[in-house]
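A single protein chain has been removed from this complex, and every other one stays in its place.
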Amino acid sequence: MGLKGIKYAAKVDLEKPAAEQACLHNRWHPDIPSVTTITPGEPVKIECIDWTGGQIGNNDSANDVRDVDLTRVHYLTGPFDISGAEPGDVLLVEIQDVQPLEEQPWGFTGVFAKENGGGFLDELYPAPAKAIWDFEGIHCSSRHIPGVRFAGLIHPGILGCAPSQEVLETWNRREGELVAANTEVGREVAKLPEPVNVHAGSADKEMKERVGREGARTIPGRPEHGGNCDIKNLSRGSKVYLPVHVKGAKFSVGDLHFSQGDGEISFCGAIEMAGVITLKFSVIKNGLAELAMKSPIYIPGPVEPQFGPGRYIYFEGFSVDENGKQHYMDTTVAYRQTTLRCFEYLKRFGYNDYQIYLLLSCAPVQGHIAGVVDIPNACTTMGLPIDIFDFDILPSAPVQKRDMGSCAFASN
Amino acid sequence: MGLKGIKYAAKVDLEKPAAEQACLHNRWHPDIPSVTTITPGEPVKIECIDWTGGQIGNNDSANDVRDVDLTRVHYLTGPFDISGAEPGDVLLVEIQDVQPLEEQPWGFTGVFAKENGGGFLDELYPAPAKAIWDFEGIHCSSRHIPGVRFAGLIHPGILGCAPSQEVLETWNRREGELVAANTEVGREVAKLPEPVNVHAGSADKEMKERVGREGARTIPGRPEHGGNCDIKNLSRGSKVYLPVHVKGAKFSVGDLHFSQGDGEISFCGAIEMAGVITLKFSVIKNGLAELAMKSPIYIPGPVEPQFGPGRYIYFEGFSVDENGKQHYMDTTVAYRQTTLRCFEYLKRFGYNDYQIYLLLSCAPVQGHIAGVVDIPNACTTMGLPIDIFDFDILPSAPVQKRDMGSCAFASN
Amino acid sequence: MGLKGIKYAAKVDLEKPAAEQACLHNRWHPDIPSVTTITPGEPVKIECIDWTGGQIGNNDSANDVRDVDLTRVHYLTGPFDISGAEPGDVLLVEIQDVQPLEEQPWGFTGVFAKENGGGFLDELYPAPAKAIWDFEGIHCSSRHIPGVRFAGLIHPGILGCAPSQEVLETWNRREGELVAANTEVGREVAKLPEPVNVHAGSADKEMKERVGREGARTIPGRPEHGGNCDIKNLSRGSKVYLPVHVKGAKFSVGDLHFSQGDGEISFCGAIEMAGVITLKFSVIKNGLAELAMKSPIYIPGPVEPQFGPGRYIYFEGFSVDENGKQHYMDTTVAYRQTTLRCFEYLKRFGYNDYQIYLLLSCAPVQGHIAGVVDIPNACTTMGLPIDIFDFDILPSAPVQKRDMGSCAFASN
Partner (left out) sequence: MGLKGIKYAAKVDLEKPAAEQACLHNRWHPDIPSVTTITPGEPVKIECIDWTGGQIGNNDSANDVRDVDLTRVHYLTGPFDISGAEPGDVLLVEIQDVQPLEEQPWGFTGVFAKENGGGFLDELYPAPAKAIWDFEGIHCSSRHIPGVRFAGLIHPGILGCAPSQEVLETWNRREGELVAANTEVGREVAKLPEPVNVHAGSADKEMKERVGREGARTIPGRPEHGGNCDIKNLSRGSKVYLPVHVKGAKFSVGDLHFSQGDGEISFCGAIEMAGVITLKFSVIKNGLAELAMKSPIYIPGPVEPQFGPGRYIYFEGFSVDENGKQHYMDTTVAYRQTTLRCFEYLKRFGYNDYQIYLLLSCAPVQGHIAGVVDIPNACTTMGLPIDIFDFDILPSAPVQKRDMGSCAFASN
C-alpha cells in the first residue's frame, strides 16, 4: 500500500495575489462558477488565505490596517458543488480539522480605523491598531500584548452555501431599506453591493460584472445561510447544518480564525490566519422542512480549551450607556458596557486601551446574555479567563503596573 | 463539644404573609432599617421566600400567574449591616451554598401575561402560563414539561447593597427620563417608584411612606450595585464583589433560583423558589478605586453541571426580525430570533409553544453573543443541552410527535 | 397546599450511642432485621452517623484516632427492604443528594496507627494523626492543614445490598483462606468475623450473636455487592446499579465522605462525616442477567468540581520500590511510589509528612492507572489540583518554606 493522505479540493498560493486565484471569490452570488464537485462522505482539505487576502503583514506598524481595502474582502475558497444537493436540502458539514498553514505560523488581530471599517467601540477607540500572534502548536502569544498566552479554539469565521437569486434579492432589498432609512446617522449601517475589486473566481468578464452589481458583500452573517457568523466554538469536530438554496449547494469557506472572543469586538477581532480546513459533507434531503430549520444550527466538537468555571473573572454590564443614559433593553449597549468594565480592570496592570481592545477581541472570553427581561435593563456578562495571563489578575492579587510595551499603531 | 451549626442571620416563615415579616423588604432605599449586623469572616445563613412572596401555588392553573400583583415584588431578605463597610469599599460576598427550603422542595416558572409583566416574547406569546418543578436532590423535573430533567445551577437572582440617596436619585431621574421619552411606545418601559404594597421591613409609618415615594423598584438590575442581575452561574462557591454606597453596606438578597437559562426569557423565567443561602462577607477598604470597579464583578464557583461541549445543539440568530426587517446591530433582536429557532426545532417533538417558552427560560441554555461587528447583523447563539431530555433530540434522530401533555394555563 | 418535604426513612441521634440506635448496624448479614420498607420511585432521606460512630472529636489531639475501636465500625444505616426486590434483580439507586448534618458542619481525616488499622503508607508513616475540616457550604478547610481549601465531591463510602447466606459463606471462606495463607507476613491481611461490639440493629440476642459469629466485616468492598467501595465520584446525581441477593434487597448505606482522593490512602482518608443522603430506588427485574453484571456499575452525576485539565500537576510512579527493588507489574507498588513523589514535592512548601498524607487522602486527587503492560513496570499517575492551594505550587513558582503549623498528633 502506498502513502496517501486526504485529498485537497483546493490549494492556495500565498505568493500570488488573491485576485488571481481561481479558487477564491469575495462576493455571495449564485452564479459564481464552482471550483470542483465534492462527493458526500469523502473528506477533503480546503486551503484558505486570510480574509484580507494578504493585506496585513507580520510587522510592527498598523499602517496596513489603517489602509486596508475593504472592497476586496472577504476572500473565500469555493464555491464547491456537493453532489446531489438541491434547494430545500440541508448540507451537513463536519469540520474534521482546522490548522494554520505550516509555512505561515502566525496571525493578526486588528482594530480598524473608525472611518475604515470601525468596530464595536470605535466611538471611544477610533485609531487603527494591530497585534501579531505567533502560533506555538495549539497555543499563541504576541509580542504586542505581553503576559498572555492561550490555546486557540480554531474555527472558520465564514462558511455557507450560495444564496439563490431570490434570497440574494431579499438581502439586497432588506439591507437597502436599512441604508435608506439611516442616511443621517453619521455612520455606514450596511455594505451594499459594490462593483469594485470584485473577484468571482473563474467567472468570465460579463459574469464578473454581474456579480459585482448584484453580489452581496460577505461582511454580515445572514439568517438564510449563516455566512460570516463568527462563532468561536464552531471549531474542530463540529457538525454544522446549512440551508441549501441552489443546485449543488455551492459551498464556500474562509476567514479562518485561530481564536476569537465572544463578540469579536474589534471587527478584525479574531486572530486572522491562512490555513487549511478538513471537511466532510453529507446531504440531508428535504432537510429544511424535516428540521424546521430557518438558520444554521450546529453541534460543537468535543474539544475546547478548558479553564474550569472558577477560573474566570466575570464582568457585569447593563443598558445604561457611558453618558449615563438609560436605554430600554438594549443588549448591544449592555455588552459594550460589559467590555468597558473589563478595560478598566485590565488597565491597572499596565496595558494600554488598544492592547485590551485587541485582547478581548481574540482571547476566549465568554460573552453571555444574562437577563433580557428586567425592564429597562438588559444585563450581559463577560468572562475573562484567568489562566491566559502569566501573572495573577485575581482581585485579591496586589496590582502593580507593568511595562507592557505596546501594540502596533499607525504612523501619525 | 456540643452540636452547633452555622448561625442564621434571618429566618422566614412560609405560613405568614411576606408583608408582615420584618426581615423582608421590596424596595431599594438607603433608609430601610437593618435586620441585624453581620461580622465579616463569619458565615451566616439567610432564608429567603420566593420573589412573589408566595403568590404562586403548586397547582395546575396559571390563574395565579395571570393575577400576580407586581407592586409587591421582589421580597428580599435584609438589609444587613456588615461591620466596617463604608461608601467606597467593596463588599466581597462568598456564596458558600444555596439550598431550597427543606419543607418546600418545589419551584415554579411563569410566563407572565403581556399586560401584566410580559416577557421577552410577549408579542408572540401573550398568555400567562406556568410550570411547577419538583426538586429531586440536585435535579428537577416538571409534570408540566415531560421528557426533561436536569441538575440545577442554583443561585440568587438578586443581591446587592443599598443605594445611597444620591445613587437612588440618579436611578429615578434616569429611568424617569426613559419613561418620559417613551410615552407612546405602547408598553411599559420601566417601573418607577410606586407607593403601593410597599414593604420596608421594620420601618415606621413615616419611613415606609418615604420608601414608597422614593424607593427604587427591584425589577431591573442596575450598574451601580448589581441587584436583579439574574446571572445563571453566580452560583455556589462564587465570590461576588459589590460596590458599597452607604455605611454598613445594607446588603440584601433574594429571588433565589433553582436554575435559569441565559436571558431568563419568560421574565418569571427561572425556577423560582424559597430557600436558604449561606454567605460569608469581607470588606475591601477603598475597593472601588483599587479595583477600578463601577459594576459588580464575580468569580464563579468550581461546580456547575457539565455536559461536554459536544452535548449542545446551538441555534444561530441574526438581527433580522420575524417580519423580515433588517435591524442595525441589534443584539436583542438577534437573541429573540435565536430563541425562536429553538422553538421551531422543539415543536417537532410535540411540545407546545408555552412549554418551550418555559423550558428555555429555566433550563441551563447557553446564550452567547457571537459577533457584534459585522454590520448590519449582530449574531447570537443559544446552546441547548441535549442531555436534559430523556429522548434523543439530535438532528440525526427520527422525529415523532409525542404526547407532551401541557403546561398550566389560566382559565379562559 | 401545606408544606411538605421529602420523607425520612431513618433519622439518627448524634447525642445517643450508635450501638443503641435501632436503625444502625455494623456487620453484613442477611438476617439483620429491616428498618422499614421503601417503595420504589419514592425519594427518601436517610441520615447516617460517621463511620466510627462518633469516636473522633473536633479537637487538636489524635489520641482518639490512636485509640479508635475498630471492632465497632462501620456503622451503617439500614437495612431497608425495597418493595419487590428479589435475588437476581438489580437495585438501581439514584443518589439525589448528600449533605452534612446541619448541626455538625465539620468532618475528620485520620492517619491510623500502624498497629491499629494502618494505611497505604504505614511502613513509612506509622503514627496516628488527624485533621479536622470545617465545612463552608460546598467548600472545606482545615486549621490543621493551612493553605488549602476545596469543594467537596460528596459521596457515600459504603452502599450495598445484604449478602445472601451463600454469598456470605463465600466471603468468609475466601478471606479465611487468605488469612490462613499469610500467617507470617507480619500484618493483618483481612478482617474475619469478630463477635465483639456487634450491632445488628433491632435483632434479638440470639440473632445478634449469630450475626457476630457469621457476619462479614464492613471494611472491604467486595465484588458481589460493592459495599465499602470508596469511590470518589459516586456523588450527587449518580445512578448506581447494585446486585440483589436477598428478598427485599436489604439495602444499607453509610460512611459518608465530604471528599476523598483516589486511593483514600490514609485508610480513614476521606473527610468522614455524619450526614443525610437522599435516594430514590428502582428495581430492575432479572437485572443481573440482563446487564451481564457481576459487580456494581454506576453513572456519575453531572456535577463535580472542575479544575480544567491544565490545572493539575501530575506525578509519575513505577513499580520499583523505595529500596530500589524491581517488582513485576505491581500497580500497588507503583501507586505508592507515585504518592511519595507528591510528598517530596509538597514538603518543599513547609508541610510535614503527615499533613501531606492527610491531604492526599481526602483532596480530589486523580489516581490513574497509566500503563500496565510494559514489563516489568506498571506506571501510575497522581494528578494534584493546583487550585486547592491558596499559594502558587507550580514548578515555576519560587519556593519558600512557610509556617504550616501542624496536623493533630497523639500525645507521646
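All chains are identified by letter, namely A, B and C, in their written order; residue positions are counted from 1 within each chain.
Everything below uses one rule, namely that contacts are C-beta pairs under 8 Å (C-beta built on N, C-alpha and C of every residue); 3 or more make two chains touch, one makes a residue touch a chain.
Keep in mind it's a predicted model, so treat the numbers as computed, not measured.
Interface note: of C:Ile56, C:Val98, C:Cys379 or C:Cys407, the residue touching the hidden chain in the full complex is C:Cys379. Interface note: of A:Glu103, A:Asp204 or A:Asp403, the residue touching the hidden chain in the full complex is A:Glu103. Only one residue from C:Tyr75, C:Trp106 or C:Phe120 touches the chain missing from this view: C:Phe120.
Taking the complete complex into account, B:Gln306 is the one of B:Ser141, B:Gln306 or B:Asn352 that touches the chain left out. The missing chain lies against chain A, touching residues 1, 3-6, 14-15, 43, 57-59, 94-97, 99, 102-105, 136-139, 151, 236-237, 278, 280, 301-307, 387. Residues 92, 119-120, 170, 174-175, 177-178, 182, 188-191, 219-223, 226, 228-234, 237, 241, 262-267, 269, 284, 290-304, 308-310, 312-318, 320, 324-332, 335, 337, 341, 344-345, 347-348, 366-381, 383, 394-395, 399 are the ones on chain C that touch the missing chain.
Residues of chain B in contact with the chain left out of this view: 306-311, 387, 392.
We adopt the following convention: only the chains that are shown with their structure count from here on.
The chain occupying the central position, as judged from C-alpha centroids, is B. Of all chains, the one whose mean C-alpha position sits at the greatest distance from that of chain B is C. Centre-to-centre separation of chain A and chain B, using mean CA positions: 32 Å. The multi-chain contact residues of chain B, meaning those touching 2 or more other chains, are 237, 301-304.
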